[in-house]
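For this view, one protein chain was removed and the others were kept in their places.
Order as written gives the chain letters A, B and C; numbering starts at 1 within each chain.
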Amino acid sequence: MFKLSLRKYLVLTCVIGAVALAGNANAAGTIKIGVAGPHTGGYAAFGEQFWRGAEQAAKDINAAGGINGSMIKVVKADDACEPKQAVSVANRLMDVDRVQAVAGHYCSSSTIPASEIYDDAGVLVMTPGSTNPKVTERGMKGVFRMCGRDDQQGAVAANFIINKLKAKRVAVIHDKDSYGQGLADAMIARMKQLGVSEVLYEGLTRGEKDFNSLVTKVKSVKADVVFFGGLHTEAGPLVRQLREQGISAAFVSGDAINSADFVTAAGGPRYVDGVYMTFGQDPLTLKTGRDVIEKFRASGYEPEGYTLYSYATVQALTAAMDATNSTDLDKMADWLHSHSVNTVLGEKSWDSKGDLKVSDFVMYQWDDKGKFRQL
Amino acid sequence: MDSYIIGQQLLNGLTLGSIYGLIAIGYTMVYGIIGMINFAHGDIYMISAYLTAIILAVIFSFGVTSLPFALLVTLLLTMVITGVYGWAIERVAYRPLRGSTRLAPLISAIGMSLVLQNYVQVSQGARNQGIPILIDGVVRLGGEEQFVQITHIQILIVLASFIGMGVLTYIIQKTSLGRQCRATQQDQKMAAILGINTNRIISTVFVIGSAMAALAGVLVTLNYGSFDFYIGFIIGIKAFTAAVLGGIGSLPGAMLGGIVLGMSEGLFAGFVSADYKDVFAFSLLVLVLIFRPSGLLGKPEIEKV
Amino acid sequence: MSLQQKISLRKALIDGFWSGLLALVIFGPISGLVLQGYEVRNELIRPLLMALLVGGGRFLVSCFAQSEKGKRYVDGLAGKRGAGVTVASLKKGKYQYLVIPVLILAGLCLPFVLGKYWLTVVILALIYVLLGLGLNIVVGLAGMLDLGYVAFYAVGAYTLAMGAQYFHLGFWTLLPIAGIGAALFGALLGFPVLRMHGDYLAIVTLGFGEIIRLVLNNLLDITGGPNGASAPPPTLFGLEFTRRAKQGGIPFHEYFHISYSPTYKYIFIYLVLFTIVCLMILFVTRLKQMPMGRAWEALREDEIACRSLGINHVTVKLSAFMMGAMVGGTAGMFFATYQGFINPSSFTFFESALILAIVVLGGLGSTVGVIIAALVLTILPEVLRDFAEYRVLMFGIAMVLMMVWKPRGLIRIKRRAFNAKGVTS
Partner (left out) sequence: MTTETETPLLAVRNLSMRFGGILALNNINFDIKQGSISAMIGPNGAGKTTVFNCITGFYQATSGSIYYQDGDSTINLVQVLGEKLHFKYVLNPRQLASRLYYKMFGGSHLVAQAGVARTFQNIRLFREMTAIENLLVAQHMQIVRNPISGVFKTPAFRRSEQAAIDRAHTWLEVVGLEDDANRLAGELPYGHQRRLEIARAMSTGPKMICLDEPAAGLNPKETEELSNLIRLLRDQHHVTVLLIEHDMGMVMDVSESIVVLDHGEVIAEGTPHEIENNTAVLAAYLGEDYSTTVAAPDGTGAEGNPQETNNS
């Protein structure tokens, strides 16, 4: 009776596992923070950025004495950017790892279902990278973000495109993903308010490298600005193929192309020269930011993309814990709503929805050395 | 619509189609000989993209300055190593399953695809990687503003795919190895009785298919310059679709299927909607198969009663 | 000691050497030279170690294969490849009537023993059991290779989300609609393509699966596109299992004046799902003993012979396709309600492949096999979570190894035996 014994074994393992894990969950003097992001699958690069940032933050906070004497422990959780796995890891973080707060989820489509579980369990979550408006629009008290919203970012980009670049014919391309398309739509919405409609609105497929037909289409509509909502993995080949086909239209994109890999993906600095992007305030201009970046560099890692966002998220979470001397959702949320936190990305405060009060998106431009600077 | 735009779109489709065709050859050969869908083939292509970048980097670190030499060495080494990959995968994951159900190797191939992707991710990291631009000439026809263009590397891709297909068709049709392949394809048991080492023939087919994927990998990497551990998945499905569209088991069919798929995708994206280009590509496949059940160049299946 | 003499160390050494060398070629560049920008970092010690491991392993395997025991084992492995089907004996096992009630009872008690996390894992596993049962009808019984099964899963899931969003229907109203809707959808897709054979059918279904996902993703205004849509949790006679009522009912804990726990929702979903799975198992078992199920299996064995017996292969295939779709749609419904949120990224080709792996690994056509395989393949990745980024790598290796170890599936199929004439069973 193989069937029976397997089931029995299964139940036994589960029970033993649950009991064992429950036992050591709340070891004295440790506060656990879950760091959830994709570590496998196509978005794995971002999961690593999250983890590096959070790990470094925990290390630094512990070195400075922890929170009221308790040490921080970060727990890695992999959601592969799939809603299914996001729910699974969220439950695992709550039930097995018993974390007291979560910094996480990269894809908005993971953050949304996972936050339901955190909310149910009474644990506060702050996402370093989910920019979709829907994340904080569902009336959940314990959902915050360290990044801006697509609509804020899109508005900054649209203002720049219309007012500074004086664009008349704007081609909009997105990657049919919640971040990319959301950003593109937000940009278009603001652009329409300013009285300009897009001449082209098309989606490309994530994971592909050949966008030549799309590029030729851009050429045929004679666009003077190309706005791309998506990640550097597609932005790189796209901008390269635009330039190769002799299109000199300005290329504008969002914060997700902020990575050294963008240059690699585009085939070298000469293709990214002149590319505009929206991104938060440069942390290098802040003293705290400089110090942290030096620490990363000393350990042989160049912080990029969401590394510092994740670092700042852990800072904000621990600050709330420190100030309220509790890990209770309500207390922490109330405190975060009414106080500001000094993070590696500058001073941050949150509105009643959990969004950043001040969106600090500004325009950057890449140069022919493969670096970018604030305009 | 301006004619130069149409011309450019046709060229875009041709290049993309040639890439599909090159990879589709591997699918079609493997399918032809043992009737299995080698889902790991797209990941073999991904491996070859990594190998290209790694070998190029090593060669340049030795201070080699001759570009043709570097490219040739890279191409050869990549094809050899990728061939070894193909051989080893067949030996480890598919050969033990020969003679069991038809679906067992399919599942094994899906598992192998996961293994290859994640092996590369674990050892090379999840980041997007790239190589610098090595060949960047362009042929332009037409005026300052309105022109049709094709880059040198794109010309190379189209040529390589047609030459590759030609050489392989010649090998299959005219050489002793080709005869043995065809015999194995027709009837494995009978071929074995006639003294053909069918295991060796099957391994050879895997090696050749992988080497073709490597050829595609090197050229495509030179063309787009960017890759990650996940690129094999989408292009693998597309190439397999191309192989079926052209008539699986037929080498010219793989090429034709690739070009038809590439062209229809390119033209649809260019003139109708890029959002729905994949929907269009798959619908085209379904339609072709409804009216020509064995693909464009496949031999019609005669029902033997 | 006599055993030792039969082993040729030389042969084993040669085997080991070649394997090691090949491993060096394979692992050398990819894991030995790590790309950093346009340069590489030397990590050659890793492939050397791996090559040593492979070579050494091959050496040991070679030694073992030459020993008496090893030879027997290798022969046994080759022998197992043969027959995968046996006929059950007429005598019923002693515990036959005991096992099933005990299992059902155990299943019903399970949610009260498990923690929430493991409960959700088990719910997911049950959803895959359902999917496996459904695809098993199509692939295992009727012998049609369907690589786009996830399409019906998606139809079921989106029926719940869309029905709730646009028509304000609840879980229970939509449950039958999702099943029937998916079945009709299966008929719509199946009719034009079911005359195709084998792998052509496979690729066409793959195409359909992708088309559905892309359309769901592109119809931003209706489905929410990549932003997804939310799906309501089930209710018990209007009682809701959320902290605050969302569908206009009363929260369960307030009604019974107990403190709130998020686990209640999962326990309820589990119990409903468990009941549905049990009914589905009964349904599929009955189907197999019915003319319809027999015709499916006959079609898998030989389509031409079926036609010569007057069986309309198209309608029989269609019925299998629709039944499979119905079960898939029901599973999708539960997936949506368990998740609370769906978007197209849950319905990729990989999902189809995973379900197919469940069916094949279970042993084509075997219900018990499918259940075991579904449990293994959904619980395994969760167990492997401790290995972090090595998780999927190990999952892939496990998939290959399981296939090589048991190519005909975990469970051998037993065919029903019939009594002699005049003896009613």
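Quick note on the criterion: contacts are C-beta pairs under 8 Å (C-beta built on N, C-alpha and C of every residue); 3 or more make two chains touch, one makes a residue touch a chain.
None of the values given here were measured: they were computed from a predicted structure.
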Contact with the hidden chain, among C:Lys11, C:His197 or C:Arg294, goes to C:Arg294
With the missing chain put back, one of C:Leu9, C:Leu53, C:Ile258 or C:Ile304 would touch it. Which one?
C:Ile304
Can you list, in ascending order, the chain C residues touching the missing chain?
83-85, 87, 90, 283, 286-287, 289-292, 294-295, 297-298, 301-302, 304-314, 319, 413, 415-418, 420-422, 424
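By definition in this document, only the chains that are shown with their structure count from here on.
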Would you identify the shape of the chain contact graph, picking one of line, ring, star, complete or other?
complete
Any idea which two chains share the most contacting C-beta pairs?
B-C
Compute the distance, rounded to whole Å, between the mean C-alpha positions of chain A and chain C.
32
Whole-angstrom distance, CA centroid of chain A to CA centroid of chain B, is 35
Between chain B and chain C, what's the gap in Å when you average each chain's C-alpha atoms?
29
Interface hub residues of chain B, defined as touching at least two other chains
118, 121, 125, 129-132, 275, 278
What positions in chain C touch 2 or more of the other chains?
38, 218, 389, 392
Within the complex, chain B is touched by chain A residues 39-42, 44-45, 47-48, 176, 202-205, 207-210, 212-214, 216-217, 219-220, 232-233, 236-237, 240, 244-246, 261, 264-268
Write out the stretch or stretches of chain A touching chain C in their complex.
1, 3-4, 6-8, 10-11, 14-15, 17-18, 22, 39-41, 44, 76, 78, 80-84, 87-89, 91-92, 94-96, 107-109, 112-113, 116-117, 119-121, 132, 134, 176-178, 181-182, 203, 260, 264
So, in the complex, the side of chain C touching chain B is made of residues 22, 25-26, 28-31, 33-35, 38-40, 46, 81, 84, 139, 145, 192-193, 195-197, 199-200, 202-204, 206-208, 210-211, 214-215, 218, 304, 349, 353, 356-357, 360-361, 364, 389-390, 392-393, 395-400, 403-404, 407-408
